[in-house]
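Worksheet: the structure to be examined is printed underneath.
One protein chain is absent from this view; the other protein chains keep their places.
Showing chain A:
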């Protein structure tokens, strides 16, 4: 059968990044096609090319066999391509019915909207999606899951031939997931092509027919999902060939920490930070983590498994429903990053640009920012003290800047990352949470940052290391906790800290 939508050798370049490199993918009528890949694999970019948000720099898009150019998202919608985004894209203050039928409201006399007929039709349509509610109420009164169903119902009812779902289950209850799968199968049976993006492997195997794996902007694999074992799928996503994993290390950690005898970790020492039962609906499900002085604890797992969320919950940057964080024997006040920093727990966030550096300030100001309260008397900051701290850390971390007064936005990604490290080291933390500390920085800077983590741990700092780079994780960490769907599903230490073991732990059936 002819594909309804096909990408042929699509390339898309952003400044400094080749986000898609000759990717081909064909969507056939009546199939559910899984699209998977880790962060930066190019999934979102590909979806945006399909939906007319981005225009490819190379390659061709075929719609029902004919070359197609989608100038805007509207063009794609008119061609029958509907998208359900992770965040619900509806109007919260408008009623459920109006959201569902906006632009297609039933008309009465004089072309005026027939409200009665509209409510009736909306109620009938939504009942088919398992949403029983008063459709007159504002959309925001519904739970996220029901809102998602409204979005789905809307997308499908606009005569869709292709439905693209971007992480549709990330905020659904199990019962709602069941309903969603029922709807997806119904769509498939009626000849609609569904593209399903998710990190939850169980779901992929439940509902998808074929799978396409992207990695670093390239096509890594495409084929029948049932023919692919979980472990194979994971190794494709993470880019680690099962056979060749054992090889000489490429990272700059002084040695494989977990194998080296006499690392600075004292197994009897009290943990510097201990998190117990961190829980947040849909995100974290009772995560326990502890880090001892001088220990590097790695958090492994696929994207969306709850690694970043664990780190954020520990420093109080994300509200939690349950659990507590204990630092030095005392529970930390929840929801306060200030309290966490004061207790000696700092987070180097994943998204350097949005959550880390302040681009309009200088290197000096960026470094001093978090430490300001400790650099003065009675709230008046001492310039000399700042200068001293900034100088120490710029030298120590080998930050390459023209002067401390250079704008931080003018530095390379690696040096920006070092500035952030300096910012947190300046407050003299007991434990540092590093979320993807080497992502997006060049090889040289990466090696320097890795070496630095080693040094800091040797001096007694506790480190929680989050990395999608398995090699970095395995060689950098003393102990690794593997997360899946917001829960710790395995702890690896000593000889067990290997890439295969991590992947195997991720791949285990949720019920196994």
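Quick note on the criterion: a contact is a pair of C-beta atoms (placed from the backbone, for glycine too) under 8 Å apart; a residue touches a chain by one contact, two chains touch by 3 or more; residues count from 1.
Here is the rule we go by: contacts and distances are computed from a predicted model.
Participant: The hidden chain: which UniProt name fits, "Putative zinc-finger domain-containing protein", "Isoquinoline 1-oxidoreductase, beta subunit", "Multicomponent K+:H+ antiporter subunit G" or "Sugar ABC transporter permease"?
Facilitator: Per the UniProt record, that chain is "Sugar ABC transporter permease".
Participant: Which of these, A:1, A:112 or A:354, touches the one chain of the complex that we don't see?
Facilitator: Per the contact definition at the top, the residue touching the missing chain is A:112.
Participant: For the chain left out of this view, which of A:71, A:103, A:174 or A:379 touches it?
Facilitator: A:103
Participant: Check the options A:1, A:93 or A:354 and report the residue that touches the missing chain.
Facilitator: Here the residue in touch with the unshown chain is A:93.
Participant: Check each of A:124, A:140, A:281 or A:428 against the chain that is not shown and name the one that touches it.
Facilitator: Only one of A:124, A:140, A:281 or A:428 touches the chain omitted from view, namely A:140.
Participant: Residues on chain A that touch the omitted chain in the whole complex?
Facilitator: Interface residues of chain A facing the absent chain: 73-74, 77, 89-94, 98, 102-103, 105, 111-113, 115, 134, 137, 140, 154, 158.
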